[in-house]
Each structure stands twice: as C-alpha cells, then as structure tokens.
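One protein chain omitted, others in place.
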Amino acid sequence: MADFNTMELMISIAARELENGASVGVGTGAPCAAAMLAQKTASPDLVIMFEAGGIRPRLPEMPISVGDSRTFYKASMAGSMGDAMEACSRGFVDYTFLGGAQIDIYGNLNSTVIGDHKKPKVRFPGSGGANDFASFCWKMMVMTPQNTKRFVEKLDFLTTPGWLEGGNSRMESGLPEGTGPYKIITDMAIMDFEPESKRMRVISIHPGHSFENVQENCGFQLLKAGHIEQTAPPTDEELRLLREEIDPYRYVIGR
Amino acid sequence: MADFNTMELMISIAARELENGASVGVGTGAPCAAAMLAQKTASPDLVIMFEAGGIRPRLPEMPISVGDSRTFYKASMAGSMGDAMEACSRGFVDYTFLGGAQIDIYGNLNSTVIGDHKKPKVRFPGSGGANDFASFCWKMMVMTPQNTKRFVEKLDFLTTPGWLEGGNSRMESGLPEGTGPYKIITDMAIMDFEPESKRMRVISIHPGHSFENVQENCGFQLLKAGHIEQTAPPTDEELRLLREEIDPYRYVIGR
Amino acid sequence: MNTVEAGQGVLFTDPDPDKARQFFRTKNRKMIRKVMELKDAIEKFVHDGDYLAIGGFGANRTPMAACHEIVRQGRKNMGFAGHTATHDMEVLSAGEVYNRLDVAYVIGLEARGLSACSRKYVESGKVEVTEWTNYSLTARLKAAAMGVPFVPTRNVMGTDTFKESASKIVECPYTGKKVVLMPALYPDVSVIHVHECDVYGNARFKGIAVSDIDLANATKRLIITTERLVNHDEIARDPSSTRIPYFLVDAVCEVPFGAYPGTMPYEYFSDEVHLKEWLAVEKDPDEFKAFLQKNIFGCKDHEGYIAVNGGAKKMRDLRAKELLLSREV
Partner (left out) sequence: MNTVEAGQGVLFTDPDPDKARQFFRTKNRKMIRKVMELKDAIEKFVHDGDYLAIGGFGANRTPMAACHEIVRQGRKNMGFAGHTATHDMEVLSAGEVYNRLDVAYVIGLEARGLSACSRKYVESGKVEVTEWTNYSLTARLKAAAMGVPFVPTRNVMGTDTFKESASKIVECPYTGKKVVLMPALYPDVSVIHVHECDVYGNARFKGIAVSDIDLANATKRLIITTERLVNHDEIARDPSSTRIPYFLVDAVCEVPFGAYPGTMPYEYFSDEVHLKEWLAVEKDPDEFKAFLQKNIFGCKDHEGYIAVNGGAKKMRDLRAKELLLSREV
C-alpha cells in the first residue's frame, strides 16, 4: 500500500463519488482537486461549474480563486454568477462539495462565527456561495478533517443548511424538494444520513481506523450502518495524478 | 404656409415635445419618425431606446420592426428586452409615444379588443410593450387621429394605463410614482390633463380647427385650458427632413 | 402572502419550480453530439399539446424554418407564447397549431400591418387567450430561469390587461407598495435561431438578445437552429461570447437562412416583398391555400422554400440590404 497523507486520502475518496456525466459546483482547494481527479479517472465527462460564472472549463491547473482565469479556460461559457447559481436553482447541478469550521449531526455547517454573532470570538468568511450550493444542488457533500472541535453537538452559527433539525424539517423549511446532505468524507470515515431521522451514520471506515476511534473524534453520537465498509485507500494511479498532474506544487495536498 | 398632411403635422408637433438630452422609448412608425425628426432639429442628443434591446442607435433609416437591425445600428448597446425595459422600470426613460384603437378621457388606451374579451368582435395585437412603457416611463404621450370612434366615453378594454379613473387613482394603483400621461397630440389639437381631476384638456388647436370642431370629434367632454394656443404648423425645414431624410418612401407620412 | 387582487386569466403552464427541477434533473449533462436534421428535431421534441415558445422578436432572428416544419408536420393543440409573435404567429396560425395563447403582441406584423389569417383564427373561438405584455412575458421567463415561482414587476396594475392575465397583485413587505407577481413560465419546448453553434449546442449570436437567454434557461427542451456550425475549439477560444451553454440544448440543426423571410442581423434583411405577399394572399382563402401549398406543404425543407422564393440571388440581395451596401459608393 502506497504512502499517503489524509488530504490525499480524502480527495481520492471524494473523487470516486462523482460519477461520469454528473455536474458539480465546486470551490477552490480540495473540492476542486477531487473534481479534477474524477475527470482524470472514472468520470471524464464530469461537468464542473464555478459560482462566479465559469461553466465547464478545461482546467489547465488548480485555480487559486473561484473566479480566476483558470475557471473559464477553454470553457463552454464564461457567464455570470447569476448564470451559474440559477442553473443550480433550476436543478441542473447534481453535487457540491463544501467544508466549514463546524458540522453537526444533521450535516449543517458553520463558516460564519465562533461565539455570539453580535460580538464574535472568531469571525470566519461567512457563507460565500456555500449556502446557495447546499440549498440548490441535489446532493451536498462535505470533506473535512474530523475532531471534536469540528464535529459538534451544537453549531455556534448555522451558516449552511444540512438536514436542519432532522426528520422532515428541511423539506418543511421551504428549501427545494429532494435536496440535502449526501455524504460526509473525513480523514477517518465516510458517513451518510439515516433516511428517517437524518442523523449522521458511519458507512465506511478508512484503513487504520475503527468505529470507536471515529466516535472519539466526534462531538455527537454517530449512528452505525448495518454493514460498515472498509474504505479502499488511494490507488497508486490516483496518487500519481494528484501529485504530478493536479497539484504539483502541493497547494492542497501539502496542507 | 407649406402644404402638409395630418401625419406630417402630428409628427412635427410631437418632435417638438422631445427636448434635447431626454430619453424616449419608441415603437416603429410615427413615434419613431417624431424622435428622428427631433434629433435632426432641436434635440441632437435625444436618446432613443427600443424595447427589444436597441439602445441609442444611430438610425440609418426608419426601422420596419422594433427589433430589426436598424434599431441597433451603430448603437451604444445591442442589449436584451430586459436591459431596455428594466432601464425604463428604474426611471431612466423620460418619454414614450403610444397609440391605440381607443382612448378615454383619462388617457387610457385600448389596443386589445372591441367587444367582449372572451368573444371579441375585433381582436387587436394587445399591449406589446405599450403597457410597460406607459407604466414605467415618466411621461407618456399619444399621437392619434381624432374622431368619436377613437375618443370614447368608455373603453372596450383598458390595455394601457393613463390616469386610470382620474384623481389619485393611478398613484393608488401601485404604478410607479410620478408617472402618467402628459400630452395627447391629434390631427386637430394638443391636449394635456387637468392636474386635479386628470381629465383631458385642450391646450392648443391646430391651424384650421376650432374648439367646437375638436369637441365634435371627441366622444367625451373636453376641458379647456385658461389660455388655448394656436399650434404652429410644420416648418419647411421639418417637412423637408421628414420627406427627404426620414421617410423618403413615405411609409409613415404617406398613410 | 395576501393577494390584493388576482387576474382571472388561465395559467397554461405550471409555475412550480420543484416540478421543473425534477425535469431538469433528468437532462443529460454530458457534452454529446446533438446535430440532427430539423425535421427529426421537430418530430422528436415538439409534441401535440406541448407549450411552445419561439426565440427572436417579430420577424428578427426568428426560427422561421422551424415554424414551417412544425406546420408541415401538422402539430395541433399546442400552447403558444405570443411574445411579439408576428410572422412566426402568422405561420403557426395558418397551421392552426395552437389553441392556448399567452398574448403580449399577436396578429400584427408591426409597421407592415395585420395578418388576416392570425386574426381570424384568434377571433374564431378556437383559441383560449390570456393577456400579458412584452415585459410581463420576459419577467415570467426570468422567474423560470431563476428557478423561482414568480418575480415582481410594476406594470399592468389598474388595467384590464392585468384582469385578463393570471398574475396577482400583492403588497411588498418592505415598502408597503403594491407589486404584481408574474408567475414563472416554463415552456415545454422552444426553438431559437443563432449565428453560430457547435455540435454540442454551445451557441452564440450577435445583435439584440431579446429574451432568448432567459428563454433558453426556462424551457424544458430546446432546439437550436444555426446559420452555421462551428468547431468547438472556436467556442472554447472565446467562452465570453457563448450566449447559450450546451447543457440547455437538445438538438442542433444547421439551417442556413433559417430566419428567412425575417431578418438575421449582420447576415440578411427581411424579404419585405414576400412578407407583403403573405399578408395579401391571406385575404382570399383559396389563394392562401395554394400559397401555403407552394411555400410550406410543397417544400421538402427550408432550402426548398428559399428556392421557390428567389434562391441564392435573393439571398445575396437581402445581404446587401442588411449591410446597407448601396450606400457604399
């Protein structure tokens, strides 16, 4: 088994979730790396969209910004934020990959503040396009390192909607029907959501980890799928693509 | 005094209402001819907009359609219907010139049906952009031949808003504040609207006509301004421009 | 949301964005080759009973070849967006293609006069009519493009145009002012004519956009007719010029002079003589029948139609007119 770091592991696992012919709204960093890796492996026809207006580029390298020139290099269209976001709102975008400072049991994310909103201990960037993507795209996924500071019982601020308060609460909120969190990929495991309660549930554990160890690094009680898989580690080819073609300067995989 | 027909008369009078530096939303035909004449006389900086998206063209000849190539010939922008109409909605357009099959005492227009809407005796084209222009532009003007079939007590259908039911009814309707009919130019007279009641009022009578004769050709009671002007006839230069430069094939002035 | 007043017109299409999303979810996102004959595209994507919208404005950049083919194939019982529908409407009326009509501007051909055929058909009682305005229909397409059930506008209030529409007046919760909510319009199928398109459907055009970008976004199925196909490399070289991205498009049909007898900006001007002929012959039912036989039913395709109306020589003349070449001495 090849040697790899947790970022390489998460990106490789994430890439496998993006089937050929699907569309995905991504930001910079790990989500973009995962989408690029998917294109170079099983999903050459994966369609990448950037919220600033870049639609189906042929990414020549990792973009630094969601709006830099690379995001519409040899694209189908260099459109507007309206063009991109409205395509999401109309149901044209299947996946999105997000992150955040905190995540809760229902897959809700915080990227706004720690502490009180009026007088925050720590201010983060805010939603950006995350709330929009999570509201509009059919399946929202999260890629994040896992620890009890991030996986919390209660968010300081609910920036981006997951299953909200679980059960039918997301559908009742008014958000588009049929949307919601799909999978959470951490450095230890893959989680989905139990269909009724919409609580987070471990479905696959990465090499070298156990359910107990995953639970220890989570601030709330995780459900267990009936059958828990063992996550396949990155292949040599995935690692080669990531290291040589996608991120040769290790902007993302070097973090 | 030069010889002229009623169309030449109306267009010449209408052109004088468009001061230099104003903006006007026009259709094809007489309104467009009036705007072109204004540009060639006192208002070289008159800005013409077409609802289909042509913004400030240098009209090389009379357009046949509100969307034909002439409407954006050497224009500032060949935009969209949204671009043009939203500029009107935001208050960027000062004037519009409209017509219709029927007009009432408050300057409301019918261009939809004669008879019942469900089973019309005569079907007309409908609003097109007329309702939009009349709702959004600051000052709506009408150019129309005058007779008792057109100037009616009650419209068969209120397609395009004038002062609605008079008084404050237009403001109460929800239409943008400060908008409304400004002047009605017929082949006999110029009318404005009495500020309180918003009823139509004769302010100027064309050569060869009298108030009595104007009233005879109107299906409702006209008010009389304190002082009624005698309309100045088209000048030789206005007629020359219309006949030689603006409408050499007499598409409009030959009607 | 309290409705202050509701128009009593019939809403011919469902404004529910979740239903539209369910449909858009099924559209193929792959950049696959979509080139086909116009005949096949109309057969495959335009069905009896569908709600149809047509791009362009009046007789400008309007997909006339597609309108002819729809009539030639005898489509019936369609809904139709009369969004400054002029010569397209005239042709579709000749085929009695639609029986539900959203009106902004219909029957007329602007400065050219009124179509006796369109008028007679709309007055016949066979057509259910709801009233709108040009901007109202633009706003309805914009709402659909945004994936929301309505957008507000500030026109039509106080008029019968509102009363015979299916829009609703509400009070704005921010300002207390009245606004009209225009319900989203998701056509089942639309046709848009462009200058250039690649085999995947990435399309671009020059001149006014009218409402075609919102229309392309709003419609469930979209047929592009194009003056010419271009390489995808040409699209990729200049993605800023793409007006319609491929994933909205179901069929790409190369139809030179596809807007004839209307205007295609920078390519050819409208054939005013032929358009006047249309208006004239409509007044006599027998003459009109023969005229339709000659110009639509007797033609295999648009090339045939152009052949019986002057062919290449006529197209050269219309190009010279569009480019105002006579002014260059």
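Order of writing sets the chain letters: A, B and C. Residues in each chain are counted from 1.
Throughout what follows, a contact is a pair of C-beta atoms (placed from the backbone, for glycine too) under 8 Å apart; a residue touches a chain by one contact, two chains touch by 3 or more.
A quick note: this is a predicted structure, and the numbers were derived from the prediction, not measured.
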Selected residue (touches chain absent from view) among C:Lys34, C:Arg100 or C:Arg154: C:Arg154
Touch criterion as defined above, residue of A:Gly29, A:Gly99, A:Pro181 or A:Pro234 at the omitted chain: A:Gly29
Which of A:Lys40, A:Arg56, A:Arg150 or A:Arg170 contacts the chain that the document leaves out: A:Arg170
Positions on chain A contacted by the hidden chain, ascending: 27-29, 51-54, 60, 63-69, 71-72, 78-82, 85, 89, 108, 112, 117, 119-120, 122-132, 135-136, 155, 157-161, 164, 169-170, 173-176, 251-252
Interface residues of chain C (partner: the chain not displayed): 1-3, 6, 11, 15-18, 139, 146-154, 168, 170-175, 177, 179, 181, 183, 206-207, 238, 240
Chain B residues that touch the omitted chain in the full complex: 20-23, 45, 47, 55-56, 58, 72, 74-79, 82-83, 86-92, 94, 136, 138, 176-178
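Rule of thumb we're sticking to: only the chains that are shown with their structure count from here on.
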Chain centre separation (chain B, chain C; CA means) in Å: 28
Inter-chain centre distance, chain A versus chain B - centres from mean C-alpha coordinates, in Å: 58
Where chain A and chain C are represented by their mean Cα positions, the distance between them in whole Å: 40
Sequence positions of chain B contacting 2 or more other chains: none
For chain C, residues that touch 2 or more chains besides their own: none
